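Attaching a single structure in structure tokens format; questions to follow.
Every protein chain but one is kept in place in this view of the complex.
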Amino acid sequence: MNNVILVNLPFIVVALLLAVGFYTIGFKRNLIKVVIGIEILEGAVNLFLITLGYVKGAYAPIYTMAPKEAVNNMVLPTPQALTLTSIVIGVAVSALMLAFAVNIYEHYGTLDVTKVRRLKG
Amino acid sequence: MRKALGLFAFIGFTLFLLVAVMSLRPFGEPVHTEMDSYFIEHAQAEASANNVVTSIVFDYRGFDTLGEATVLFTAVAGVLMTLRRREVKA
Partner (left out) sequence: MTTLIIKTTTRYLTALILTFGAYIILHGHLTPGGGFQGGAVFASGLALLIVACESDVIRERFKKVPLSALESIGALGFLGTAALGFMGYTFFKNVIANSGFPLFGGRTPIGINPGYLNTGGTLSYMNIFVGTKVLAGLTSIILVFYLLLEVRKDE
């Protein structure tokens, strides 16, 4: 039981980060804290994608000056390529969310989630 | 009352996540597909690059990079349009 937790430690960290992200989105009232919770969720998903492709005792998938025993013993390269795209899309979405937060603050005067409910104004 | 119910549901959700994470394959033994073996073997002959990950991102799966460049362009255009300032005519 102890060995199972120690070997699968990255997956447990992903589950804890997901829980922290969902708690921040659901239970906090400041708008900036909600944005931070969404970014924590994105970090957890990117970590999960990368740790899916790890082969025990293998080397990085690069041929430039690699050691002699790394030719047939490489880590899976496809999840790393998909994670690159996911990180860039996360940056774009965060920038847009923060721009909207600045506009909401100028229009309503407050950043409280329970007070920005009026649809006309 | 509502907050206690919400906290209870959140703790149940966390326990569900932890149990679900334990039932995956152990860390370090993934399923070796044919696609990854083909990419590692033929990346130097066909894409002429030492870096297998870059040859996947720009040559074998170039459409995903095209979509991502479009998303980045649209996001920058959206931010620049939202934060415009009009000159105050005094």
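First chain written, first letter: the chains are A and B, and each begins at residue 1.
Here is the rule we use: a contact is a pair of C-beta atoms (placed from the backbone, for glycine too) under 8 Å apart; a residue touches a chain by one contact, two chains touch by 3 or more.
Keep in mind that this is a model prediction, so the values were computed, not measured.
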Q) Which residue from A:9, A:32 or A:71 sits in contact with the chain not drawn here? A) A:71
Q | For chain A, the residues touching the chain missing from this view | A | 60, 62-66, 68, 70-71, 84, 87-88, 91, 95, 98, 102
Q | For chain B, the residues touching the chain missing from this view | A | 44-51, 53-55, 57-59, 62-63, 65-66, 69, 72-73, 75-76, 79-80, 83, 85
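The rule is simple: only the chains that are shown with their structure count from here on.
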Q) If you average the CA atoms of chain A and of chain B, how many Å lie between those two points? A) 8
(Q) Per the contact definition, I'd like the list of chain A residues that touch chain B in the complex. (A) 4, 7-12, 14-15, 18-19, 22-23, 26-27, 51-56, 61-64, 74, 76-78, 80-82, 84-85, 88-89, 92-93, 95-96, 99-100, 102-103
Q) Which residues, counting only chain B, touch chain A once they are in their complex? A) 6, 10, 13-14, 17-18, 20-22, 24, 26-30, 32, 35-36, 39-40, 44, 50-53, 56-57, 61, 64-65, 68, 71-72, 74-76, 78-79, 82-83
